[in-house]
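All protein chains but one are shown in place.
After this line comes chain A, so read on.
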């Protein structure tokens, strides 16, 4: 019985991931992250994704503060923040977030304030979408882990 539950959850994960790849939300760099995880660093993917979320949220918050300031003029600073966002999003395989940040960065290079504000909104939207998806992924994962643990401990046979 439990085994069936695990299979179903595993199918859910596959489906969710496939959908994210299909939508272009994630790309192959996300898979490469998995390759870096092993017995010596078993929580690597989880840890690095959480660091990504922490840092990205700070960056987006700073960007909003900068742009909301009526006397704002420091486009260079915006560029620096965006370089960081583009870089980390690329590394983690967050393709859509990366792409919208690149567009945002172009607007900042042209000192285009309305363009930047638009860019920020889009970036925030994409970022939150990704975060929610990752959340869902991890939730399903933790269910699977729980079920597997119960199987291992002999709470039910397949």
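Note that in this section a contact is a pair of C-beta atoms (placed from the backbone, for glycine too) under 8 Å apart; a residue touches a chain by one contact, two chains touch by 3 or more; residues count from 1.
Please note the rule applied: contacts and distances are computed from a predicted model.
The chain that is not shown carries the UniProt protein name "Two-component response regulator ARR9", picked from "Two-component response regulator ARR9", "Prefoldin subunit 3", "Vacuolar protein sorting-associated protein 33A" or "Palmitoyltransferase".
Screening A:62, A:83 or A:111 for touch with the missing chain picks out A:83. Across the interface with the omitted chain, chain A contributes residues 10, 13-14, 17-18, 21-22, 27-29, 31-32, 34-44, 47-48, 51-52, 55, 80, 83-84, 86-88, 90-91, 141, 144-145, 148-149, 152.
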